[in-house]
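Sending over a structure as structure tokens; questions will come in a sec.
Removed from the display is one protein chain of the complex; every other protein chain stays in position.
Presenting chain A:
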Amino acid sequence: MSSTPMAFRAERAHAVYPERLDADESTWDAWARVAAARLWYRLRPLLFRSNRLVAAIDAQAADVARLDDQALQRELARGARTALTEPRAMVRAFAVVREAAQRRLGLRPFGTQLTGAAALFAGRLAEMPTGEGKTLTAALAACVAAAAGVPVHVVTVNDYLAQRDAASMGRLFGFFGLKTGAIVSGMSLEARRAAYACDITYCTNKELVFDYLKDRVAAGGRTSLAQHRLRALCRGRQHAGLLLRGLHFAIVDEADSVLIDEARTPLILAEQGSNRDDPAVFTRALALAAELEAGLHFELSPAQRVLQLTPAGRAVLAERSRGLGATWAVARNREQLVAQALRALHLFHRDQQYLVADGKVHIVDEYTGRVLPGRTWEQGLHQMIETKEGCALSVATRTQARITYQRFFRRYLHLAGMTGTAREVKGEILAVYGLDTVSLPPHKPCRRVFLPTLCCADEAGKWHRVAAQVTAVHAAGRPVLIGTRSVEASERLSAVLDAAGLAHRVLNARQDADEAAIVEQAGQPGAITVATNMAGRGTDIPLGPGVDELGGLHVILTEYHDTPRIDRQLLGRCARQGNRGSVQAVVALDDALFRTHGGALLRLLRRLYPHGQPPHWLLLGLRRQAQGGAERIHRRVRRDTLKQDRTLDASLAFAGNAI
């Protein structure tokens, strides 16, 4: 298993550079493959067979330690290519890289990291507990692959991490004469091209996908490199340089959030359009929408985030828009406009789904709590929200290319991923990406303490309880990290804490410039930090002096998320690498998750326990039901999106530009 090295067995697409053919698998094939893999997961011993690999590498350790630097470099340069196919050579290569890591970085990769690196090298998803040193794990695998001549993309979740990891691991790569590049937003095309030309490129998923889309547009869709050059030649100009060299090998950090949570949001490469929309149309649509009644004129399902006009609503609309001009005379037009206006009013809320800053509407990623710069909603929704918030209308853009993560990452010839939380979605990851998940044990036993969940009747009660908990822990001198689900919630909590006289810092999409600094400080004695759920993800929270003895960082979860994975990610902020730490959830029965997915059980609990705090097992049941329901809907939407994309591609195959 661990000894299966990298092999490019994928069928290559007809494209301008190497990438995998994104072939449609028949339903039965996919079903059989997933069923077989499920069986395999059952049969495979719980503990990944790490010991044998680690033992083999250890056996080489003494031998490798005797080599001098030049010999180490020669050893890798000679053996790396064989390591792609030969298990023994791979063991040797990892032993060499481990020795180099110790010499250059002062870090000696421990067993879990070596096993993880081997798993990545073999194209699997390594599930490692939070704080197990994923950066180094990725670097080991990247180093061997790059030494073998395979261009490697290490995909991180934000620019900061990309830069930091490229800088820190660059020393290891540099030791073997491998060049390291990092892509951050705002770089010029030239700089990007140079970075992608490096052996190992650290980048964020978003930048990577947009660069890929730019290449596709430049190449004019489905053309071979030869065709591309010939065309440029015939048109009498230099062929537009491509940014990437191909999709060879990607190591995706926080793979579950990239491959699953964000999988279906399309990334759209757009150019500025020429037409400016008439603001009056949107104003009118909002005005008309405001007059319609939920349930009577339109149906709203917050759980599925779906909104539809009813026949009654259409009739009312037809009547009220009589004489308003050509735009409103066509039924389809006015209904679409008003439906979007209704969505803007009822499904998109300020400081939850978006922020308003500098007179512009910024989309907030619901999973990471970060602003997604440069992204806009489609089909006039963005303009509608701008109108609703009184911002100037942005210019309508013209789509040039679009792709979703789930389609993009399937195109890698060799894909690997790392995450702390993949258990719940390993079936789906396997079905969609063909990625086998291996779970690695922590190398030090976990000392995280789980305190019983507190449940309140409503939100106000919840903030009160949170403040009380914070006061208690703070009094002991321990640092506290409080995770909230939305920007709005973080600010509300901040106000409550202010009122209680607790000094704290807030980390959310509004102020993520000094994110790293805030996170650095969050582990100091007595620090109180309020953060939207995944802010600071990927960075360690270093504990201040004496904090560990006091009990480590205390994390408070103030609202369950749509999936338990994200809860676990937040809880994983404390008690890393053998440190102490404690976690507690403080939730309310009127949390959004419970409201939308709680169903009959929630109504029952509300009646039986009007003041909150139902018995633990009932609360657990409610949580399971709500998160299960939410996850089911998300999974379904992801599957439908992929299917729709495929259907569309198949029917538009004649257009010859499948992007």
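In this text, a contact is a pair of C-beta atoms (placed from the backbone, for glycine too) under 8 Å apart; a residue touches a chain by one contact, two chains touch by 3 or more; residues count from 1.
Keep in mind that, in the parts below, contacts and distances are computed from a predicted model.
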Practice prompt. Leaving aside the chains on screen, match the unshown one to its UniProt name from "Cell division protein FtsX", "Multiple sugar transport system permease protein", "Putative peptide zinc metalloprotease protein" or "ABC transporter domain-containing protein".
Written response: "Putative peptide zinc metalloprotease protein"
Practice prompt. Tell me which residue among A:289, A:337 or A:622 touches the hidden chain in the full complex.
Written response: A:337
Worksheet, complete the sentence: Out of A:71, A:294, A:517 or A:652, only one touches the absent chain, namely A:652
Fill in: Options A:327, A:453 or A:539, residue touching the unrepresented chain
A:327
Discussion item. Please output the residues of chain A touching the missing chain, sorted low to high.
Written reply: 14, 222-223, 266, 268, 275, 277-278, 281, 299, 301, 304, 306, 308-311, 325-327, 329-337, 340, 378-381, 396, 398-402, 633, 636-637, 640, 648, 650-659
